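To keep things clear, I will list the structure first and then write my remarks on it.
Note that one protein chain of the assembly has been removed; the remaining protein chains are unaltered in position.
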Amino acid sequence: MKTGRVVGTVVSPQQHPFYDGRKQLIVRYTRPDGTYADDAYAVAIDQVGAGIGQDVLVLDEGNSARQLLSLAPSGPTRAVVVGIIDAVNT
Amino acid sequence: MKTGRVVGTVVSPQQHPFYDGRKQLIVRYTRPDGTYADDAYAVAIDQVGAGIGQDVLVLDEGNSARQLLSLAPSGPTRAVVVGIIDAVNT
Amino acid sequence: MKTGRVVGTVVSPQQHPFYDGRKQLIVRYTRPDGTYADDAYAVAIDQVGAGIGQDVLVLDEGNSARQLLSLAPSGPTRAVVVGIIDAVNT
Amino acid sequence: MKTGRVVGTVVSPQQHPFYDGRKQLIVRYTRPDGTYADDAYAVAIDQVGAGIGQDVLVLDEGNSARQLLSLAPSGPTRAVVVGIIDAVNT
Partner (left out) sequence: MKTGRVVGTVVSPQQHPFYDGRKQLIVRYTRPDGTYADDAYAVAIDQVGAGIGQDVLVLDEGNSARQLLSLAPSGPTRAVVVGIIDAVNT
């Protein structure tokens, strides 16, 4: 998994029907100290009600994503937001 | 998934028969602000009628790609263009 | 697999139930000489009782992770800490 | 998939028997404009009779590679050269 911050949502009226009604978040990955990890990001399907500006946990693996969305073994997806981060203890 | 912009199509007369008749788009990945993410790109099979210059959503995971192309569990493919992006809300 | 060093733990009260009670470690990847590999890191589930500051082996592959957690073929996870490193012989 | 250019072949007399008799090409990845993408490359099994200096399409995904080599669901391989590129239309 990776840590990241939600920076936007994608508006895509012309897309595969699978994605209809699923919120697609743009998540920029962050370093352990909370700064952005350069340009790394993912477009991930929201599973925890995350909003713009929130720090989140992203799981970027197809089989996991399908299981979280109760789609296994089928469903075209890869990245999912699985948690909202309260703090990082160091 | 990643966001990107279609910059070209591949012409490959000598290729595996699987790819015959499938439009192969070269998609350069873009950052959340719409600029290009350096050199990152994928050659992806079109599923939404995308053309050069359009902003798109790319799903780069083999199992997902096969399901979108109705090839699961078989079919040699990895990246698929699954949506045309209208806007990114931030 | 990769080598890394544990630098923190994630506190995420609002997350998918699967992760409840599982310690999520932030592991920064290290080079063979022990220095940090720039910004590369993973959030990995602990399987060996690793703590902050320890050098560890990280396995970052979904199917492997599920098997180590006895979740196969199901379970939303990807990276797992599978060993504590005593030394690297060169 | 990625675009690349064949720059060499690997000679490995001491290897897993699976690879005997299969031509292993070193392919440097190229950008959409045909220049090399820094140091990115793959060692890929040839499926289209590609030679040194030719521009090719590389599919770098294990399940796809196995299907192209008629090895699915088994066979230790990951990257395959699946096409020779004639041109890139932009």
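Order of writing sets the chain letters: A, B, C and D. Residues in each chain are counted from 1.
Going forward, a contact is a pair of C-beta atoms (placed from the backbone, for glycine too) under 8 Å apart; a residue touches a chain by one contact, two chains touch by 3 or more.
Keep in mind it's a predicted model, so treat the numbers as computed, not measured.
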item	value
Residues of subunit C (touch criterion as defined above) contacting the omitted chain	1-3, 31-32, 37-38, 47-49, 57, 59-65, 67-68, 72, 80, 82-90
Interface with the undisplayed chain - residues on subunit D	7-16, 18-19, 24, 26, 28, 39, 41-44, 52, 62-63, 66, 73-79
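As a working rule, only the chains that are shown with their structure count from here on.
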item	value
Identity of the chain that, by mean CA position, is farthest from subunit A	D
Interchain centroid distance [CA atoms averaged], subunit A/subunit B, Å	19
Gap in Å, rounded to a whole number, between the CA centres of subunit D and subunit A	31
In subunit A, residues with contacts to at least two other chains	62-63
Touch-based graph of the chains, sorted into line, ring, star, complete or other	line
